[in-house]
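Entry: chain A
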Amino acid sequence: MGSITIDNIRKEYGGDSGTIVAVDGVSLDVRDGEFLTIVGPSGSGKSTLLRMIAGLEDITDGTLRIGDQVVTNVAPQNRGVAMVFQEYALYPHMSVRKNMSYGLRLTTDLSDEKIQSRVEETAEMMGIEDLLDKKPNSLSGGQQQRVATGRAIVRKPEVFLFDEPLSNLDAKLRLHMRTELQRIQDDLETTSVYVTHDQTEAMTMSDRIVILDDGTIQQVGTPETVYAEPANQFVADFIGSPSMNFFDVELEDGRFVADDFDYQPSKDLVSRCRARATTDEFVLGIRPEHVRVDESESITAELDVLEHEGSDNYLYLSKHETEWTVRVDGSTRFEPGTTVGLSLPEDHVHLFDRQTGENLLVGERVRNPSSSSATAES
Partner candidate 1 sequence: MAENVDTATANTSSGFFNRFISERSTRELIIGLLFASPYLTLFAVFMLYPLAKGLYMSLFEWNFLRPSESTFVGVGNYARLLSDPVFWNALWNTLEFVAMTVPLIVGLSLVLALGLNKELVGDRLLQFLYFSPYVLTVSVVGLIWVQMFAEGGIGTFLLGSLIEGSPLNSNLWAMPSLVITTVWWQTGFYFAILLASRQNVPERLYEAARLDGAGPWRMFRDITLPHMKNGLLFVVIASTIFQFQVFGQPFVMTRGGPSGETQTLVYYLYQLGFETRQLGFGSAVGYTLLAILVVVSALNYYIVGTNNE
Partner candidate 2 sequence: SGLTGGGGDGSSGGSSDSIQLDYWMYFGAQENEEMTSLVEDFNALDNGITVNKQSVPFEEFLTKLFTSVSSGNAPHVASYYGSYGRHLQQICHPIDDYLSNGAKNKYFQSAWDNLQVDGQTYALPLDIHGKGLYTNDAVMEEAGVDPDFADWQSFSDACNTIVEETDSRAFSMLNGQAGQSALRAYIIALTQAGGNIIEGEPGNYDVVFDQGPGKEAAQLMSSVVGEHGWDKTEFRSGLGRINDFVNGDLGMVVEGTWGINNFENENGEVPEDLSFEFHKPFMFPGSGEDVAWAESNSLYFPVNDSHNETEKQAAVEFAEYITQNHTLWASAGGHLPAAKSVATSSEVKNTKLWTEFKSISRMHEMVTNNQIEYQPMTPIHLNSNRYWKPLYEMYLQNMSVDEALTQAANSLQSALDDA
């Protein structure tokens, strides 16, 4: 059984200048066969969390179960996990074949032939059967990546752990390996926990995403949920590229007043906001693709730069200190310098409490991610 239950896990590092809390009371259920991605900025504790699951780091506090077993004190090789590292961590002086068979030889009592056939089978699956007798150094980045993945697969673990496995590849190859990893996971249906700092990767690959910041969970949910209903401003900012536009607004006479524009919301929106707000200060957010260009509108900004990307155009606009990024159809043409009218469809407007960062329009979200129900989706 490849499910993982993480209960209020905490990790402290004792450094020279006091202890660092790398992971701060994280609770999380990973379901059997699920592909779960952990994203977050650098230093947010992603690797630490993953390495605790692997058994490479001691757990300071909390319990960790893989399947039904508490593994807090089980040695890494006995946890039924396999890990793919960012730098691949292939044994450089061993052939690909030895790299792949090493773990099997040490942890199982399979016969040599069995091991060989399993290695070859896996190699075929990964398309590296021709590389089996090469040394890792003579392989390209993509091939190394495949070998590293193959080394994990061949052990038939209950859980795959990936720590930014693609970040050493160039853009095109990354794209390619991304789909390949997905395909494999679909085939094997092994529970996978995948760490990345690249939100695109997270969004495209996962069943569910965990957004981590500063050692605590910000939100757990499907890609669609975290995109459409970010729990707080951090998530809203982190997910999506280019990032969401944010404006500091104050609620005055039922209008949201920003520095350089006013926004007239519906009554309903205002009351939903009010219901949960602590003050009258908000942050209004809207994604570039949701802003509409609409000459008749009162919100205006001047076009600085137009970028043509694939079939879309990105408009970078500004008015005084206020800056906008807007995605429009590739056929839309403006000259830089033009003043453009913008409208903000209320469906897509997000409002965040300026103090807490909380998304006020998303219902019953549990704010304390370390409580036991944090793993529930919205």
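Worth pointing out:
Here, a contact is a pair of C-beta atoms (placed from the backbone, for glycine too) under 8 Å apart; a residue touches a chain by one contact, two chains touch by 3 or more; residues count from 1.
The candidate set was assembled so that all candidates are chains of the complex that A comes from, given by their letters.
Since the model is a prediction, treat every value here as computed from it, not as a measurement.
Of the numbered options 1 or 2, all belong to the same complex as chain A, but only candidate 1 touches it.
Of all the residues in chain A, the ones that touch candidate 1 in their complex are 51, 54-56, 75-78, 81-83, 85, 87, 89-94, 102-103, 106-107, 155.
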